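Apart from one protein chain that is not included, each protein chain of the complex appears where it belongs.
A and B label the chains in the order they appear, each numbered from 1.
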């Protein structure tokens, strides 16, 4: 009976994800032409070329920075935002709608709008910061990795907040209100009841938020691709933008397949470790 | 009032499903030729649709279906199409991809279809890039060369009488422009053709990208000189600010607004200026020289797929596209250079002084060589020049490293 309920999802997900996965594995050990024709078997050739590639190694490190910064920033901002939105205050519906708003813009479109906003010549970011006296002259934000990458991280955080806040709000609403009243009667301060009641009860939601965000952010393509295409000098590449470039720009689908398998292993390892750690703590 | 939005949605879902299924109408059974065209401008789609319907009028048995794809997505589209066996019959491709097409056995050799009279329609130099191993696989559908655009008003304001002919003059004029607060020579520093923008300096200093031995040759003294020149322009503040945030299009926008005095680009900017900045007072001059004159010439090819089931019909359409009127309309609309003799003789081109500057540069033109690893070389060079532009590396070591990287891919 349980399997019967699970079966449709299993079949559908397996077909749509299993077959392409098999394709990636096949391509990762093959010599593949620019147009996807398999010319021969190369064994570990694609993998050894990948590991010897300095751009890959740099992108790997940068992917970790990117993921930690975006997910960390998102969770740190989303929790207080969710707590405020959980309060009963005038205009709460409007506030919730506003916070959810970035979600209604597709990631690619959001990246386009931000790219335009950060344009050194015509962008309103420079204009606004200059009129506030925060900048003395226009800044070419996308010209240097020192400015481009932090901007991309900030955009990444902003677009991840709605989803995360929603999860947190769902979690907060599942906590029965009377336990706070009881805690208040027992003389607990607000900080105490957050630390001792809210946080533990939110653990499951926090976990979902972190795991899903890590997976999404790790695989997040449009922001970096639209804003800098991994440049200048490969200095804003993360793995997913690099593999896209490998596959569809440099015409090396074989090596791209190897990179994507490496990515899969990394996320898989992360998730397993994280899930195990959480279940051990809970036990 | 227990109706949830979902109950309402559920009702419409069935109807929608039906629509999604039925609206996938089956294609007509007449002979259908499918063409994948690259997006050049807003005029591209309408042009090919018009040609398709004109052709259909003359050949009622053949339907032409056009799909216009952005350059950014074209390779991805072709890759998935080919691997799924659902590719069109004809496609426009970057000539630089042709070698892979031929190697994979995707492209049909066209020699059997081309009568001597057909071959004679073309300007010979433009047919060459489409030949591999003595056979013609691609026809030059679009061609362009590069020259320097200069803003006459800005130069006059800085007291410069005529366009600089050499790089030394460019530096001197840019100094004068700088004292007027004007960015002198624009440098492109990101996205497609970042490498090419530097080749202009490389070639005019007597260097080359790939040597006759098939190895990377750009890390030569000429190359170091060329890159040092660009670097010093940036250091002295003679270019626009933040060159690595400017793609070719960004730089062109800057030029249209009169905010950079000189830049090198293709003829299609003429059309854009006419539309978007009709009052701009500008001229076109050859690429500045150091030791010699040079420009970059590039063609896009149209290929016939080997697995096409309607090759004869497809060829008929190609033949039609390369007759005079369709050619003139295309080249005029997109702002390219004529690739056939008949269009070159059209008054639009012979009487167009600006276009003639481009045409006159063709004898000194460098084409992108048809070698494997060209794309990797372009990428390695782009990365190297970017690292120099942002001040992360010095010209010589950066070029050396890029040459090593390029050599790993060249000819493989």
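The rule is simple: a contact is a pair of C-beta atoms (placed from the backbone, for glycine too) under 8 Å apart; a residue touches a chain by one contact, two chains touch by 3 or more.
Please note the rule applied: contacts and distances are computed from a predicted model.
Choosing from "Sarcosine oxidase subunit gamma", "Maltose/maltodextrin transport system permease protein MalG", "Na(+)-translocating NADH-quinone reductase subunit A" or "Putative membrane protein", the protein name stored in UniProt for the chain missing from the display reads "Maltose/maltodextrin transport system permease protein MalG". When you scan A:48, A:108 or A:192 for touch with the missing chain, the hit is A:108. Annotation: of A:33, A:166, A:198 or A:235, A:166 touches the absent chain (contact as defined above).
Across the interface with the omitted chain, subunit A contributes residues 1-3, 5-6, 8-10, 12-13, 15-17, 19-24, 27, 36, 77, 80-81, 84-85, 87-93, 95-110, 112-114, 116-117, 121-124, 127-128, 138, 158, 161, 163, 166-167, 169-170, 173-174, 176-178, 204-205, 208, 211-212, 215, 219, 221-222, 226, 240, 243-244, 247, 253, 256-257, 260, 263-264, 267-268, 271-272, 275. The omitted chain makes contact with subunit B at the following residues, 2, 4-6, 9-10, 12-13, 16-17, 19-21, 23-24, 26-27, 39-42, 67, 70-74, 76-77, 79-80, 83-86, 249, 252-253, 256-257, 259, 268, 272, 276.
Just so we're on the same page, only the chains that are shown with their structure count from here on.
Averaged C-alpha coordinates give centres for subunit A and subunit B that are 34 Å from one another.
Within the complex formed with subunit A, the subunit B residues making contact are 75-76, 78-80, 82-83, 97, 100-101, 103-106, 189-191, 241-245, 253-254, 259, 375-376, 379, 382-384, 386-387, 389-390, 392. The touching residues of subunit A, counted against subunit B in their complex, run 33-37, 120-121, 138-145, 228-229, 231-235, 247-251, 253.
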